[in-house]
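The structure that follows is given in the form of structure tokens.
One protein chain is absent from this view; the other protein chains keep their places.
Chain lettering (A, B and C) follows the sequence in which the chains are written, and residue indices restart at 1 in each chain.
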Amino acid sequence: MTLSPLSRKVLAGLTFGVLALIYLPLLVVVANSVNPSQSMTWPPRGVTFEWWERAAHSSGVREALVTSLQVAAIATLLALVLGTLLALALQRYSFFGKSSVNLLVILPIALPGVVTGIALNNGFKGILGVDLSIWTIVIAHATFCIVTVFNNVQARLRRLGTSLEEASSDLGAGVFTTFRLVTLPQLRSALLAGGMLAFALSFDEIIVTTFTAGNGANTLPIWILNNMFRPNQAPVVNVVAVVLIVFSILPVWLAQRLSSDVEAAH
Amino acid sequence: MSLSTSAPAEAAAVDRTPAITLRGLRKTFGDVVAVDAVDLDIADGEFFSMLGPSGSGKTTVLRLIAGFEQASAGTVELGGVDVTRSAPFERDVHTVFQDYALFPHMSVLDNVGYGLRVRGLGKKERRERAQQALDTVRLGHLGARRPAQLSGGQRQRVALARAIVLQPRVLLLDEPLGALDLKLREQMQVELKQLQRELGITFVFVTHDQEEALTLSDRIAVFDAGRIQQLGSPREIYESPASAYVAGFVGTTNLFDSATSQRILGVAGEHAVRPERLRLSAGTEPDSEGSARPDEVRLEAVVVETIYLGTGNRVHLRTSDGVELVALEQSTGSLDTREHRGEDVTVRFARADVVPLAAGS
Amino acid sequence: MSVTSRAPDARNDQAPAPALRGPVARPGSRLLHRMVWLRLSLLLSAPLAWMLLVYVVALVALLITSLWSVDSLSSEIDRSWTLENFRTLLENEVYRNVALRTVGVAVAVTVIDVAIALPIAFYMAKVASPRARRMLVVAVLTPLWASYLVKVFSWRVVLSEGGLAEWSGLGSPGYGLTAVVITQAYIWLPYVILPIFAALERVPDSLLEAAGDLGAPTGMVLRSIVMPLLVPGIVAGAIFSFSLTMGDYITVNIVGGANQMLGNLIFINAGAANNLPLAAAIAMIPIAVMVVLLTAIRRTGALENM
Partner (left out) sequence: MKNTLRRGRVATACLTLLSVSVLSACGSGDDDKKTEAVEKVGKAEGQVSILAWPGYVEDGSNDPAVDWVSAFEKDTGCEVTSKVYGTSDEALNLAKSGEYDVIAASGDLSLRLIASDEAQAINTDLVPNYENVYDFLKDTEWNSADGKNYGVPHGYGANLLMFNKKNFAEAPTSWGAVFDKEQLAANKGKVTAYDSPIYIADAALYLMKTQPDLGIENPYALDEDQLDAAVALLKEQRQYVGEYWSDYLKEVQAFETGDSVVGTTWQVIKNSIENPDVDVTLPTEGATAWNDTWMLSSQAKNPNCAYKWMDYILSPEANAQATEYFGEAPNSPEACAQTTDPKHCETFHAGDEEYAKQLWFWRTPIEKCLDGRTDVQCTNYAQWTEAWTEIKG
């Protein structure tokens, strides 16, 4: 389709304008991480690195960060396995109740977090009699992360068709060999994309986490929530956010590169 | 038509176990009957084609033989062994897919060596045999490439190499030339035929292209609505179509329904005449030459359209009582024998060339 | 139709290498192939058991809890059936107002996000060079990693009196529903851009060009060719932004002024007021809204392609 140079320019202008808007509040965060005022009012009153120093020495942040990474990693892993299994079942077979299963997978992300949160909280404590812990967070996160993996894998499977798997089977490969040598490599970039999104969702989730976190299970968002509104801690939270943004660019960029390389090879 | 279909070694063949035996094979998808009670024996080493329009069930039969589909009823035997319930990876047949189905994440050499890999062959032997198979299809120099870097014809040959490297007894080819342009297609036809002769493997070839089927096959099964309409050598199929359907699908033909036959030929029942059997002469001939010879049919007609084909002309005609005819004239070279639109012509053909068709199809 | 076998004219009787003959797959593989239901149940059992045990049980329990009440003296849950909570929801107009306000905000956020995401996703997928595309995706994804709370709070700073919005001369709507809509639209925008971008990426360029060739003007190409292919992506993004907004109670606390949304009511009843049955009953409102919405969308078939 041919776009007039003008519409191209308008689109480009719009895109970069919105991107600028997206980054504006982040700039505020950066500014406040060096703003001497504890209440983070605008405009900043000067420059101080006190908060950065405090953040560097805060073992609470470090522990929360490690907890968050652990939770996100395990939840993502679970979501990858469960989401892929579901996508294979729903994309490759037809069976009674298929559309209900499809709806069920979407539900945890489609229902508001506060609903999922109290439902799981009530379920863990009231029904299953489980004490809340880091594992209840993992279970809750995995539950709503399944759908991101599921969506990506299902879309890929649909595009892939079955002929590669048939070819492999035709050439003598059994069910598992075919999955390992043919299906899985074809799913790689879809798994990467789905896993990334799942990881990001879990890493920054606060609402469901609030309801499912147990004693001592402080994820980073919970640490932020606990500290954001406390004396002397709020500016440190800004520092943490800035560090997160900076460090997230690398994995995001790498993943993007990796998945587009895989796409290109197709 | 280039193939002799006479069968010289009949005596030897009779007690050979067929490579493929299908009995009462049936496949339904929900309410749709894709394959309906197919019985078929395909001999060892035969080049066998399944011809039919899309949706006629030919590809489903192929997939049933390969094991990608499970038969709803009936049996599939390979070399006398019942494999109806076996998985594709248990069957000693290999398939060349219509879209080639090359693994995009592997090099050409790894693609060809895949079947050897899953059979647990060592890397060295694997590479040697794969290289050999690539050499056979004249792609030995492209082993390091990815499938995406190959042309359509090259991919087609890789798919062939990937299948033959396993030395199957039977090779199934699902419209393998469908995606190629005409020139490449003709070239590949020759290569396929040669390959089959050299390897001595049974080829089961699915196509909707009647010319391709006629050119390549030892025998052809013409499919329609999930059933085999006619089975025979290319010559039998072409010269003696068993039904109006076969006559219409394989080549062009002039079909006479029962009433027309009665009027023109004096016999009831459906009949067919191939266009190249029709002879045309200009003008309505005077009665003085007498009526047609007893072994000949003579009709008067008007030229509706003439189409130049290079090797000759295709002439569309209509008789005075409204019967539409098509005639094929060989080009004689020097003279322009082309009939013109609106011209009156006399059409003759031998009664021997008229094929009676089985009723009801 | 039975057929007599015919011998082919050419035969080559050389025996193939024995190594290549015979079945090579393991018995488990064979069994799995034969039993379609077994394969399916192996695939389905783990995820389905997970979803049922963890999630469906929890939702059903929530529904049951909404039919209980809390004994005011002991603060213990009284497990006798009552529709009292739902009567409260129906009779007290506050709940209706808050529910409508919440849905209104969610709709506004969703509409704004889709409207912004469409041209941007289109530019990213179809206009930008592959290199620029990658950079743009990174640029859209990166803010997801800055903590949600921090981003919301920085909007509070932007929108405050004398804040960045006023400072830059744009003016600020102050704290209130408008601020909530702006902030939520901001927070969820990447979640809407991504699926639409992914859907657009799957639309082959050739399809657009073909439509252009046939003389269709750009606008018509967009409407007749691109939009239908985009619907699943838009639906996915819209569900994201709609449901995430519906369930949020933190943003409205921070920039919503004196307003409250359904999430706040659920949160305060489940936590501070220790009235889980009422919280569960209120939670049925967003559940009902989403189920109706999803069912309607499922009719269009967009859900299967989500």
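The working rule: a residue touches a chain if its C-beta (ideal position, glycine included) is under 8 Å from a C-beta of that chain, and two chains touch if they have at least 3 such contacts.
Since this is a predicted model, take the numbers as computed values, not measurements.
For the chain that is not shown, the touched chains among those present are A, C, taking the whole complex. Among A:175, A:208 or A:228, only A:228 touches the chain left out of the display. Note that of A:8, A:54 or A:188, the residue touching the chain absent from this view is A:54. Interface residues of chain A facing the missing partner chain: 37-42, 54, 57-61, 63, 125, 131, 215-216, 226-234, 236. Hidden from this view is one chain, which touches chain C at 70, 72-75, 88, 92, 94, 97-98, 156-157, 160-163, 174-175, 253-254, 256-260, 265, 268-269, 271-275.
Note that only the chains that are shown with their structure count from here on.
Following the contact convention of this document, C is the list of chains adjacent to both chain A and chain B. Contact analysis places A-C first among chain pairs (by count of C-beta pairs in contact). When each chain is reduced to the mean of its CA atoms, the one lying nearest the mean of all protein CA atoms is C.
Remark: chain A and chain B have CA centroids separated by 55 Å (rounded to whole angstrom). Averaging C-alpha coordinates per chain places the centre of chain A 13 Å away from that of chain C. Remark: chain B and chain C have CA centroids separated by 51 Å (rounded to whole angstrom).
Under the contact definition stated at the top, the residues of chain B that touch 2 or more other chains are 87-89, 115, 118-119, 166.
Along chain A, residues 172-174, 177 each make contact with two or more other chains. Residue ranges of chain A in contact with chain C, taken from their complex: 1-4, 7-8, 11-12, 14-15, 18-19, 21-26, 28-29, 32, 40-43, 81-83, 85-86, 88-89, 93, 95, 99, 101-116, 118-124, 126-127, 139-140, 142-143, 146, 151, 155, 159, 172-177, 197, 200, 203-204, 206-207, 211, 220-221, 224-225, 228, 237-238, 240-242, 244-245, 247-249, 252-253, 256-257, 260. Residue ranges on chain B touching chain A, taken from their complex, read 66-68, 87-89, 93-95, 97, 99, 101-105, 114-115, 117-119, 146, 148, 162-163, 166.
In the complex of the two chains, the chain C residues touching chain A come out as 24-26, 28-30, 32-33, 36, 39-40, 43-44, 46-48, 50-51, 54-59, 61-62, 65, 116, 119-120, 122-124, 126-128, 130, 134, 136-151, 153-155, 157-158, 160, 162-164, 167, 186, 189-190, 194, 198, 202, 205, 208-209, 211-212, 218, 221, 236, 239-240, 243-244, 246-250, 262-263, 266-267, 270, 276, 279-280, 283, 286-287, 290, 294, 298, 303-306.
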